[in-house]
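A single protein chain has been omitted from the complex, and every remaining protein chain is retained in its original position.
On to subunit A.
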Amino acid sequence: NMSPTRLCVPGDKLCSVEDCIMGTGVYLRHGYIYSSLAGYVLRKNEGEELPVISVVRETEVQLLPDVGAIVTCKVGWKPGRRGPLTDLFRGTISFVQVEMHRSFRPGDIVLAKVISLGDVQSNYLLTTAENELGVVVAHSDAAQMVPISWCEMQCPQTHTKEFRKVARVQPEYLEA
């Protein structure tokens, strides 16, 4: 996962030409590398001796999820389709092993993994077929529901149970 580091503006001195190789969005002057765009500084090690330094604007492609990336998404409202999700970008859960209405409801927050980037027509293809993937947050009509097993969640106020494919979240990520 790439988290962009610091903001920079045109004319910011980033580093010396001896520390990094120039990527995009930068220029060279008197032995130093300066930013030529307003955006985020990105340092990537690409197998060469020195890392490549570039400046990207927030809408750049580098920040799109790749195959194998785990994304957090919200289930959208499109009945009759294969449970499309919206991330920042739209995706579709492939539900070969899973029954839609017993796994997700619209409005759920789900951890999914990207299995295909899709092409021009289709969206990202996502899967929740692992233990750590699935619903993380779900709301009933009253309140936020609590997981009681890998396939059920319960509302603490009305005590109604609903079927969900629950993600097994690592203990350190759970709030105290």
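The criterion applied here is as follows: a residue touches a chain if its C-beta (ideal position, glycine included) is under 8 Å from a C-beta of that chain, and two chains touch if they have at least 3 such contacts; residues count from 1.
Quick note on the criterion: contacts and distances are computed from a predicted model.
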Considering only the chain that is not displayed, what protein name does its UniProt record carry among "Mediator of RNA polymerase II transcription subunit 17", "Autophagy-related protein 13", "Exosome complex component RRP41" or "Cystatin LXN-type domain-containing protein"? "Exosome complex component RRP41"
Out of A:P10, A:P106 or A:P156, which is the one that touches the chain we can't see? A:P10
Residues of subunit A in contact with the chain that isn't shown? 7, 9-13, 25, 27, 29, 34, 36-39, 57-58, 88
